[in-house]
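Complex shown without one protein chain; remaining protein chains in place.
Labels run A, B and C following the written order; every chain starts at residue 1.
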Amino acid sequence: MRLSASGLTCIRGMRVVFENIGFELSTGEVMTVIGPNGAGKSSLLRLMAGLIRASAGRIELEAGDSDLSLPEQAHYQGHLDPLKASLTVAENLAFWTSYLGGGLGAEAALVAIGLEGLADLPAAYLSAGQRRRLSLARLVAVQRPVWLLDEPTSALDAAGQARLAELMRDHLAGGGMIVAATHGPLGIEAKELRLGRVA
Amino acid sequence: MALIDLANPTRFLAFIARVLPWLVVATAIAFAIGLYLVWFSPDDYQQGATVKIMFIHVPNAWLSMVVWAVMSVAALGTLVWRHPLADVAAKSAAPLGAAFTFLALLTGSLWGRPMWGTYWVWDARLTSVLVLFLMYLGLIALWRTVEDPARAGRAAAILTLVGAVNLPIIKFSVDWWNTLHQGASVFRMGGSAIDPTILRPLLVMGLAFSLLFLTLHLAAMRNEILRRRVRALWLMQAHAAQGA
Amino acid sequence: MTPLSALLVRDMRLAVRIGGGALMGVLFFLIVVTLVPLAVGPDLAQLRRIGPAMLWLGALLASLLTLDRLFAADQEDGSLDLMLMGRAPLELVVLVKAAAHWITTGLPLVIVTPLLGLFLNLEPGAIAAVALALLIGTPALTCIGLVGAALSVALRRGGLLLPVLVLPLTVPVLIFGVAAASGEASSGTAFMILGALTLMSLVLGPFAAAAALRHGLE
Partner (left out) sequence: MGFWPSLGPHAGFIVAAYVATVVVVAGLIAWVTADYEAQRRLLGELEVRGVKRRSQQPPEAA
C-alpha cells in the first residue's frame, strides 16, 4: 500500500496555507509533519482526511484491493476528542467502533489504552488525558491502514505517550502507516515533511 | 439533635431511615380516616355527589403552591445560607410538586366536567394552576440540562425565587383576564365548605396528602444524596485510575 | 450493530439523558398552545375554530427551534468530522439523525396533541384529524429543518438563522396540514398532498443537508 501526494495547494480564506506539497509513504512508515504554527500542519491532515478541500494537486492511496477512498481508510485524531459526556466510556467506544467499521475490537482496545476499569463511568468524569486515551482507543478498535494524528501527545502524560508509541509500533508492524503533526519527538524514527518558510 | 446536625448528609440519611417508616404509617392512617370520612360525607345540595372530587382537588391545588414555597425556602438555603442539603431538597421536591399540580388540574377538570359539559374551561383558578404546572416542568427541564448538581442547583434556585415572586402576579393577571372576558367566574370551586361534615374530611385529606408529600420528599432527598454519592465515587474512580 | 443503527441508538440515548433535548419540543409546544387562549381570550367557540391552526403553528415552531442543535453538538466536539469519514453514505447518516430527532421530538408532539386539543375545546373528531395530520406532517418539518440545521452548522452561524432560512419552505406543509386538520370536505385531498410533501421532503431534505455539510467544508 502506497500513499502519494503531489502539487498539493491549500488556500483557506484569503490565505495560501501551503502550496505544491508532495510526499510518498508506504506501509510500515511514519511521516512527521513539522513547521511553525500556522504553517498548515493541521490543514494538511484535515485535507488528507477529506475534511477540507485542496485548491490544487492530488492525493492517491494505492490500496491494492479495496476501492474505498482515503478518508474511508483513515483514522483522524484532531485536537478535539469526539466523546459525549453523558455516555459512558464503553458506550462512547462501542458507538465509534460500530460506526467506523464494526468488529469486536472495543474490549481489547479498552485494555490496550488502560481504561478497562472505567468502562461504566460516564465520560464526563474523565480527565483530559483519559479522554484523549479513550478517543485514541477507536484507532485500536477498528482496523484502518492510515492514521492521521494532529499533535496526539498534547494531552497525554509520560505514561500515556509511552502507551501511544507502543500502539503506533503495533500498527506499523501490522501493515499500517502514520502521518503525525507534532512539535516534539514522537519516540519513533520517521520521515519528515517540513511546512512553512524555512526559518 | 441540633438542626444544624442534619446538614451533614450522613446523619441526615440516618435521620430519614429512622423517621421514614413512621411517616409511612402515619400517611396510611391519615388516608384511611380521610377516605372513610369522604365515603360517608353527604352530597352537596348544588353539585350532588361530585363534591367528593373536591376532597382530592383542593388538597392537591393547595399542595402545588406549598411545594413551590418549600422549593423557594430551599432556594434561599442554596443562595443565601449555603446549606449543603438545600439544593437536594429543591431538586427532589420539583417532580412531586409537578405531580400534585397535575393531579389538581386533572381532578379540577373532572370536577367541572358535569357543570361545563367539556373537560376544560379557562376558569381563572384552573388556568393559574396550569401556568404553575408549566413552571414546574420548566424547572425540571432546567435540572435535566446541567450535569453538575451545584451549578444546576444555583440556576434552579434563582428560577424558583423568580417564579415565587411572579406567582401572585400571574394569579392576579389571570383573574383579571378571566373577568375581562367572562364576568364573574360562573363556577365556584368552594361548594358549601363550611359545613363540618364537608370540612372535616377535607382537612383530614389535606393532612393525608401533606404527610404523603413529606414522606415522598424525604425519600426523594435520600435518593438524591445517594445519587450524589455515586457521582462522587465516579470522580474518585476516575481520579484513582489516573495514576494507573 | 450497523453504523446507522448505532448512530440512531446513540442519538436517542443522548436525547434522553441529562443535557439531552428530548422533551424540550413538547414543553415548548405545551406552553405556546397554552398562551393562545391567554392572548385570544377563553371564548370556547373561537378557540375551537382556530384550534387546528394553533396546534400546527405550535408544532411547526417546536420542531424547527429544537433542530438547531442537531449538528452543532457533534460539530463542537469533532464527532461530525468522523461522521464524514464513515463508510455509510452521508445522506443516510443525515436521515438517521433526522429520524432520531423526529422520534424524540416530533412524535411526542403528536402524542400530546389530544391533551392540547382539550385545552382548545376541539371535538374528538377534530383532535383525531389534527393528530393524524401532525403525524404525517412532522416528518416533513424535520426534514426541511434538517437542511437549515446543516447550513447553519456549515456556516458556523447558530441562533435564529435556521428558522429564518427554513420557515418559508414549510409554508406548503403548514397550509395543507391545517387544511387536512380542519375536517372540511377538502381535507381528504389535503391529506394526500400533505403525504406527498412529506415523501418529497424525506428525499430532498437529506440530499440537500448532506450537500450542505460536504460543501460547508471550507
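Basically, a contact is a pair of C-beta atoms (placed from the backbone, for glycine too) under 8 Å apart; a residue touches a chain by one contact, two chains touch by 3 or more.
Fair warning: this is a prediction, and the values are worked out from it, not measured in the lab.
> Determine which of the presented chains are touched by the chain that is not presented, and list them.
Across the whole assembly, the hidden chain touches B.
> Sort through B:Leu23, B:Leu37, B:Ile53 or B:Ala86 and give me the one touching the missing partner chain.
Once the missing chain is taken into account, the touching residue is B:Ile53.
> In the complete complex, the non-displayed chain touches which residues of subunit B?
10, 39-40, 43, 48-50, 52-53, 56-57, 60, 95-96, 99, 102-103, 106-107, 110-111, 113-114, 212, 216, 219-220, 222-223, 226-227, 229-230, 232-234, 236-237, 240
Just so it is clear, only the chains that are shown with their structure count from here on.
> Centroid of subunit A to centroid of subunit B, CA atoms only: how many Å?
53
> Indicate the whole-number Å distance between the mean C-alpha point of subunit B and the mean C-alpha point of subunit C.
Chain centroid spacing, subunit B to subunit C, equals 33 Å.
> When you check subunit C against every other chain, which residues touch at least two of them?
Subunit C, residues with two or more chain partners: 18-20.
> Touching at least two other chains at once: which residues of subunit B meet that condition?
Counting only residues that touch two or more other chains, subunit B contributes 147.
> Spell out the residues on subunit A that touch subunit C in their complex, using ranges where they run on.
Contact set of subunit A toward subunit C: 12-13, 46, 49-53, 68, 71-72, 74, 76, 78-87, 91, 94-96, 98-102.
> Per the contact definition, I'd like the list of subunit B residues that touch subunit A in the complex.
Interface residues on subunit B, with respect to subunit A: 147, 234-235, 237-239, 241-242, 244.
> Could you pull out which subunit C residues touch subunit B in their complex?
18-20, 23-24, 27, 30-31, 34, 37-38, 41-44, 118-119, 121
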